[in-house]
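Questions regarding the structure given below will be posed in turn.
What you see is the complex with one protein chain gone and the rest in place.
For chain A:
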Amino acid sequence: MRSFAVLLGKEATALFSSPIAYVLMTVFLLIMGYSFTLTLFLSHQPSMVHIFFQMFVLFMLTVPLITMRLFAEERKLKTLEVLLTAPLSEVAIVLAKFLAAMSLIVVMLVLSGAYAASLAWFGDPDFGPIYSGYFGLLLFGSALVGTGLLASALTANQVIAALISLSVFLLLWIIDNFGWLLPSPADTLVVNLSLSVHFRPFAVGSIYLSDVGFFLSVTLLTLLLTVRALARR
């Protein structure tokens, strides 16, 4: 357990000591701040629904940049040999990298909490959709990080890792648009792969077990495949 904590500490330090984390957080907050202010002044509604959809899109664009280096860089610098020949299980290595990347997602969510706090300060928002929106973003973020981690474990090239995960995210974002055109039961199957179909209810205040299960399943499946990708060598 202490060895895992040491590994997690190393991953988190590597992430938060790199400029990429701060550039991402800055860009994230600037875009979200602009968007939040604009939406608030135009709609005069103390709601975060628009913000959650914006975060949904921004996460798809930023998570590949967070996860791309996690394994690809280690593979390229050959430090993966050092890590995988140390007395650590592949599960521990994958979990440490996953939790470190998730910590950045959590920090971004916490920082965006300033918008919710300002709504509470100046107005009387309905906190139900705010709680569910954040819960949904956390689950959505974990599914993205899992997928990004898997892409990073498959290549030594960070750019390729980022492109693989970005392509998967964009495909799964809009896949429901194609899904509706398919005959039954293929339409249900394809539509249910859509990230936006499963995220939308969270943003508007509804939590369905099927949506929670979808994001958790994607997270677990991608983490499992990442462990398999590391073990099969």
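Following the convention adopted for this analysis, a contact is a pair of C-beta atoms (placed from the backbone, for glycine too) under 8 Å apart; a residue touches a chain by one contact, two chains touch by 3 or more; residues count from 1.
One rule holds for everything that comes next: contacts and distances are computed from a predicted model.
Chosen from "2Fe-2S ferredoxin-type domain-containing protein", "ABC transporter domain-containing protein", "Multiple sugar transport system substrate-binding protein" or "Protein translocase subunit SecD", the protein name that UniProt gives for the omitted chain reads "ABC transporter domain-containing protein". Here the missing chain is touched by one residue of A:61, A:84 or A:107, and it is A:84.
For chain A, the residues in touch with the chain missing from this view are 2-3, 6-7, 10, 14, 17, 77-79, 81-89, 232-233.
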